[in-house]
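All protein chains but one are shown at their positions in the complex.
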Amino acid sequence: MAIVVTNIERTSAALVAGLAEFGVATLHEAQGRRGLLASYLRPIYRPIHAAGTAVTCELLPGDNWMLHVAVEQCRAGDILVAAPTSPCQDGHFGELLATSLKARGVRGVVIDSGVRDTAVLTAMAFPVWSKAVSAQGTVKETLGNVNTPLVCAGALVRPGDVIVGDDDGVVVVRREEAEATLGQARAREANEREKRARLAAGELGLDIYRMRERLEAKGLRFVRHEDAQD
Amino acid sequence: MAIVVTNIERTSAALVAGLAEFGVATLHEAQGRRGLLASYLRPIYRPIHAAGTAVTCELLPGDNWMLHVAVEQCRAGDILVAAPTSPCQDGHFGELLATSLKARGVRGVVIDSGVRDTAVLTAMAFPVWSKAVSAQGTVKETLGNVNTPLVCAGALVRPGDVIVGDDDGVVVVRREEAEATLGQARAREANEREKRARLAAGELGLDIYRMRERLEAKGLRFVRHEDAQD
Amino acid sequence: MAIVVTNIERTSAALVAGLAEFGVATLHEAQGRRGLLASYLRPIYRPIHAAGTAVTCELLPGDNWMLHVAVEQCRAGDILVAAPTSPCQDGHFGELLATSLKARGVRGVVIDSGVRDTAVLTAMAFPVWSKAVSAQGTVKETLGNVNTPLVCAGALVRPGDVIVGDDDGVVVVRREEAEATLGQARAREANEREKRARLAAGELGLDIYRMRERLEAKGLRFVRHEDAQD
Amino acid sequence: MAIVVTNIERTSAALVAGLAEFGVATLHEAQGRRGLLASYLRPIYRPIHAAGTAVTCELLPGDNWMLHVAVEQCRAGDILVAAPTSPCQDGHFGELLATSLKARGVRGVVIDSGVRDTAVLTAMAFPVWSKAVSAQGTVKETLGNVNTPLVCAGALVRPGDVIVGDDDGVVVVRREEAEATLGQARAREANEREKRARLAAGELGLDIYRMRERLEAKGLRFVRHEDAQD
Amino acid sequence: MAIVVTNIERTSAALVAGLAEFGVATLHEAQGRRGLLASYLRPIYRPIHAAGTAVTCELLPGDNWMLHVAVEQCRAGDILVAAPTSPCQDGHFGELLATSLKARGVRGVVIDSGVRDTAVLTAMAFPVWSKAVSAQGTVKETLGNVNTPLVCAGALVRPGDVIVGDDDGVVVVRREEAEATLGQARAREANEREKRARLAAGELGLDIYRMRERLEAKGLRFVRHEDAQD
Partner (left out) sequence: MAIVVTNIERTSAALVAGLAEFGVATLHEAQGRRGLLASYLRPIYRPIHAAGTAVTCELLPGDNWMLHVAVEQCRAGDILVAAPTSPCQDGHFGELLATSLKARGVRGVVIDSGVRDTAVLTAMAFPVWSKAVSAQGTVKETLGNVNTPLVCAGALVRPGDVIVGDDDGVVVVRREEAEATLGQARAREANEREKRARLAAGELGLDIYRMRERLEAKGLRFVRHEDAQD
């Protein structure tokens, strides 16, 4: 009953390269505050960064068999995104799989479960975001789907979508929205650059963003400490 | 219905400088094991240290508007302490606000919610303790109080109190107890210095603290392994 | 009613030295995927490594008295393993106890509760795995057992067993299984060395482990993207 | 930027009625162990049961405005499925909204956040599954989508899909798979009926499911207690 | 260093009786969405209700000695509010203490730790809200304060404040705000009564609360399913 979808359509390398210049927070904002994976996914080392196209892999709890199947579907520029069919924190992923993925040019792993061999993975500088660090071994008994749409850490990831991860976490950009998101990210970054300079020079956000009038309209009052009760 | 209290009374810079020489554990002990914020507040990098006077900011979940209001109330030597009115982990705080605070001489942020842009904040060496790292963006719609007493991570923080944070977490010292706490911390540190030397030389705590008699009185028995059942 | 068992039998130093050459994941696998402590135990710094013989210590929540008793039972090559009788995250362990343990040649601490003074402990390079970092102070009022079998983070640890910790977590190897486990670990490592080389050279795990036939027998199907519905 | 999709296609009432005869566990099995919402969603009373067609509603944390918008899109036989754009436990839903939904013939609510007025909702016998019970009030400030595909408690729910909830939790059945799932559920139930009778009569699952041979082949050994070491 | 404050000022019985007519959600709203204790406090049975004046009690983790001290400070109409100085879930409270409190006319207990003997307490119909149900016993060794301001489950509670608990959780109303809160609660209830009737009659909240214009101004668009992409 399980399938492996081959020959998936990936977001173009040029678009991925463009998106890779931005952080997770910027990309999440650029697509209307969507696409963020849950914040319990943490990187195994810092600073960290990776951007690539998603190959998705469904795992069974305590069983990492399908990761071996998924490796074959990965090619240079991909990021492997894996999630168990029910909550798990076992060490589904470790050094040997990372060695295999690295040999194929894969840029990182996002896994809604545990990872092990973290000292070696860190030394390899192979980027991994996971729910837990756990040495717990797994079996190879049960099938799951590879390259079908997957909910990973609360976000829907489809094969070929763009995955970007950094110190803040992981975001997915849908393949068909990659170009628009890149445009939005550039616009946002340009806008923030100017704001950053003004803020660094001591100007207040209250003034830059013209917030004072709206705050007053909503009823915000300023009271001197000596006049405040309590 | 929301207010911003201006002109708050701050603990003197001299007292803050004195307290800044001690770690969180020592200050917590010095004031009778009080004032510790919950241990789920973690620093975004290590080692880390900051000490300053509290400016408090109430946040709404998913809304960071009041942080912009609070910035204006901060001055050199302050630490901004923010907490949502209900549990939240969104990225209420990030690079732009940090840039603004840094320009004002603010020494750090303690936030019972999420923080983002952690790679940049780390590079800026701007100290932040938070409940989560999350890129999740927030809106600017609803008012909250600034510089009113606030429960942050389980501890009551009042504007002008002293906040000290390090690798272990964050402690608050009440303004009116700052001087006494400083005295206690110095006494404790002096006492520990001597103990540390004796322990490093191989003396046992059982002897230094004269615990043997009390342990025996409570009924502690020593049994050789070969005589122990089980 | 509490006892301290003295004169415990420890796994031989030679066996510990042998096991110390392997990571936690390998040792856990080598003994049939057993002996792993829960993954919520995290090291206070990374990279980290320690191997030694267990001295066990039962703690009361909010009370670290028995750690002082346990120190006396420790000798060079030991690792102190402590767990509270009910869940707790207080700072049961810190700099002074570490100073004392280090003076005795103890190699590390595994504690199913909190640790404090983490900046100093990190500077001392004294290995600690804990459930939490917390500056919370504790009292010295109530007795517990030292060197009796203990469930720590979900695993049974008996005095004299081998404890190995690294970036991935902590594993216990039973004293009577230490020799067999060492043999298995060596065999496993040898086997993995060859696999690692082949994987690094681009060979697929599917082929190395001869998985294709069994996957097919279980019913795995490969479908081209353009032929997949959904 | 937010939209409300009107005129959605719903699974037929007949299919929903058919599926409503089965429990969540059976339906989850019937569709290949898929579609289960996370087990942290708990019913506000027990026993509980509801089955209907999904109207989906995206919520902002601390903001329940869109629920009022979603009510208008509900009609008799629907179940309202709501999830916040970032984790939240506030009391997004309560008595007044339930009164409105009940008046429209809505059969229940599934919400990946908090619910309040639970005593009244229980008295009304209005089924709700939620992540938390919380009296925390919410604002009405920010837009979200209604009737777009939504990840709720880790499962993808699309408008018009079938939602079934009982004491065990909540499952979603995709609209296009509803008929096949109903067939599978009936087959499974028939099969289990016979098994249940045999098990109740004292026959062993080992024999009914013919497991002995496979267990032996995998290496399971039976050892008399007096012959077992340990 | 610990004190017991005697002779505390309590909110008047008349005000408490007035507030007791409202649910937790209503009172929380009536005072501007403040005063709610964290939603992890759950009642030991349902339906449940209690209202009274707070006697506060600081606990040490794993130590319930001060509850015995606090009992003496309780009188008819009080609710005992207890919180540990660091997180704990032990069974600090049980049948014997409840028997004693009941004999004194105390109306319930709110405890940010564990409770035991829940079957008996349920049979006694003695209301308790707690963080956990745990049979774990506690010692009687260390002092804490009674009737000093206390942070319990994230909310500041001062002796004599009003505590109201129901199926939704627990709220604190400050003594000096009790009268105003009662007025607001009555106004709110009157307003909701009319709304409830209109909603029950099928009118939409969108119309009753006149939301349509503001939703449109914010940019909400209605799209027919057949015109929506995705």
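Before moving on, here are some points about what is shown:
Order of writing sets the labels: A, B, C, D and E. Residues in every chain begin at 1.
Definition applied: a residue touches a chain if its C-beta (ideal position, glycine included) is under 8 Å from a C-beta of that chain, and two chains touch if they have at least 3 such contacts.
Keep in mind that what you see is a predicted model, and the values were worked out from it rather than measured.
Considering the complete complex, the chain that is not shown touches A, C, D, E. Among A:11, A:53, A:118 or A:134, the one in contact with the hidden chain is A:134.
If you put the hidden chain back, the residue from D:25, D:103, D:124 or D:156 that touches it is D:25. Shown as candidates are A:29, A:72, A:90 or A:112; the residue that touches the absent chain is A:90.
Hidden from this view is one chain, which touches subunit A at 60-63, 85-90, 134, 136, 139, 141-142. For subunit E, the residues in touch with the chain missing from this view are 1-9, 65, 68-69, 71-72, 89, 91, 94-97, 99-100, 102-104, 114, 116-120, 122, 132-137, 140, 142-143, 147-149, 159.
The chain not displayed touches subunit D at residues 23-25, 28-29, 33, 36, 39, 42, 46-47, 166-169, 171, 192, 195-196, 199-202, 204-206, 209, 211, 215, 218-226, 228, 230.
We adopt the following convention: only the chains that are shown with their structure count from here on.
More than half of the residue-numbered contact pairs at C-E reappear in one of the options B-C, A-B or B-D, namely B-D. Annotation: 42 Å between the Cα-based centres of subunit B and subunit D. Touching of two or more other chains is recorded for residues 1, 33, 36, 149 of subunit A.
Chain-to-chain contact here is organised irregularly, matching neither a line nor a ring nor a star, and falling short of all pairs touching.
The list of touching chain pairs reads A-B, A-C, A-D, B-C, B-D, B-E, C-E, D-E.
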